[in-house]
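This report refers to the structure that appears directly beneath it.
Here the complex is missing one protein chain, while the rest keep their positions.
Let's turn to chain A:
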């Protein structure tokens, strides 16, 4: 051997290059002897699933194995970009710790003892147990839950075929606040046109860490290339706060006060769009009289945001109208007054009449509606596969205990009622839980109560790609093919004009995994429910969608993302003119050259309901948006708030090698003054605790947080041993949040009080 200096360094490096493999988990990719990897093409357009934004991607096979992932340049508003999580998709795909064989629990629940089994055996055990529960207690005794998204419909179809009304998405742990508020006011979900906005008021919607690619890009472009002004109200100095023109460290949970004060100024100073209100809005008068009391001075006393700034910002906002918007936010439920807060944020938009205007709010333009305006078939309309004569359940859903939540029952349900139903038999006893791609142990609140629930149930099935903290308590674990290994139905991605895209296989499934649409079909068949699953495979479903138009299907698959027509906002004259000149048979515009007279809302009145009789009936006292004081913490506690980080997705990505390598721990942010009083320095081990739970972590002392508040990124501190890269690292936020359900929206709560001490 030629012992030169270079070889010596080679030898020295070799030691560090060997990475210690976690103990071989049964069913993991590492436990397989050898994997044959087959690519289905060298560059495949598909859809990301590293988070729920589901960006269009283009995945590449390198050397038959490695896949690198970039954005699909065909999707213009995504600009060919992906975030760190999207770019790390192949790291998840080939992760040795991924589970690629069905598993059966052999020890106690949560103990972590697993045995590999075949699919047939897994199905037989599931069929036995679910059939037994159905016969003894009725099908409603089993809950089915899935992160909402492309394949959740297949699990809910199984639930329906089985006969249970108890289906849940993650809605009440994440987006239901803004969804339900929009339903109440506009009759359905509404979108933001941040990219064309000239003035954006943001209440902690951290689009620069909780990345939503087209919105993130749009907002940055508006800010940096078009001179839009961004004002951020957030207790923490986040990245979006850093990028803002003005940042106010608002007191946690008081956003609704500032939003109402903005509405107050708009009305008192007559800065609102009277013509818009007259034409499209009902309930203005009662809102206006309620808002009279919410002066900026009052808001300042509640929120710590100076009254003069609220006034000035409101005037600037009104001056930019209608090309301005108040961002209605996303996940975090800052207080139990979530419904009032989201409605107040929408109200500040309605008042300046920015609906269907550039830079404001707008409704998605799907093919059927768009074609009607155009007077021709601009975009193909996809068929919706469905099965006739599905069984009807007589049982009530477990979350149907209070009429005020009626809007949630069809919007994902109140997820956390699974806990009450299991532990307290409210309104009746739940006995089984089938979950798919969901990790309530992290994303719901009060972890200890979830553990109790999972231990008490008769039977728990979990379908996922890792043994998540929740899956750790399953009786049967079903390994799902990752999004890079499966085909799915064509999905609607319409914005201002219709668009479709599709998820397709980038590589053949690794190991013995199956796509969950196939898993739920096979589970159904194993219970003799074959007649409810009349399709053969995903090809059948896709062909049904396109009405057997193979050329269309191929086009969508080839391009990955196909958009049709021109962007259309009904109250934008130039856009309507463009639209009319492109389509000779288009609906004739109004006298003012817009489609303003066609703007309708799916509310009981057909108008925007600034105040709502329907809501008043459901939840007496809540028809009109109103401020209510809430107790968020005890006097001697600090506020505890959480947020998203750009390199992880909630609680789903902490074990992905590349992402764990970037960040595997969450420090607790503490203001220097607070830290000084507690004698805590950056890096110190600390204990953070309250009546709900206690966690150990470490401190980050930073001026980027209010002195009365501490912050941690969510999703860390898993407690099950199967997630080797994530377990025991950082603070588990769900273990500190109490089990509380907010009025009307059914949201669980993400702000609470904690105490901190040196550990």
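Note that a contact is a pair of C-beta atoms (placed from the backbone, for glycine too) under 8 Å apart; a residue touches a chain by one contact, two chains touch by 3 or more; residues count from 1.
The rule is short, and it goes like this: contacts and distances are computed from a predicted model.
According to UniProt, what is the chain that's been left out of this complex called? Choose from "4Fe-4S dicluster domain-containing protein", "Putrescine transport system permease protein", "NADH-quinone oxidoreductase subunit J" or "ATP synthase subunit a".
Checked against "4Fe-4S dicluster domain-containing protein", "Putrescine transport system permease protein", "NADH-quinone oxidoreductase subunit J" or "ATP synthase subunit a": the hidden chain maps to "4Fe-4S dicluster domain-containing protein".
Looking beyond the chains shown, say which of A:84, A:271, A:491 or A:630 touches the absent one.
Selected residue, touching the omitted chain: A:84.
Which residue among A:68, A:581, A:597 or A:682 touches the omitted chain?
Among A:68, A:581, A:597 or A:682, only A:68 touches the chain that is not shown.
One chain is left out of this view; which of A:208, A:409, A:428 or A:544 touches it in the full complex?
If we include the chain that is not displayed, A:208 is the one touching it.
What residue numbers in chain A mark contact with the hidden partner chain?
Interface with the chain not displayed, on the chain A side: 4-10, 13-14, 16-17, 19, 66, 68-71, 79-84, 86-88, 90, 208-209, 211, 213, 216-217, 220-221, 224, 237, 239, 242-243, 247-249, 646-647, 657-658, 661-662, 702-704.
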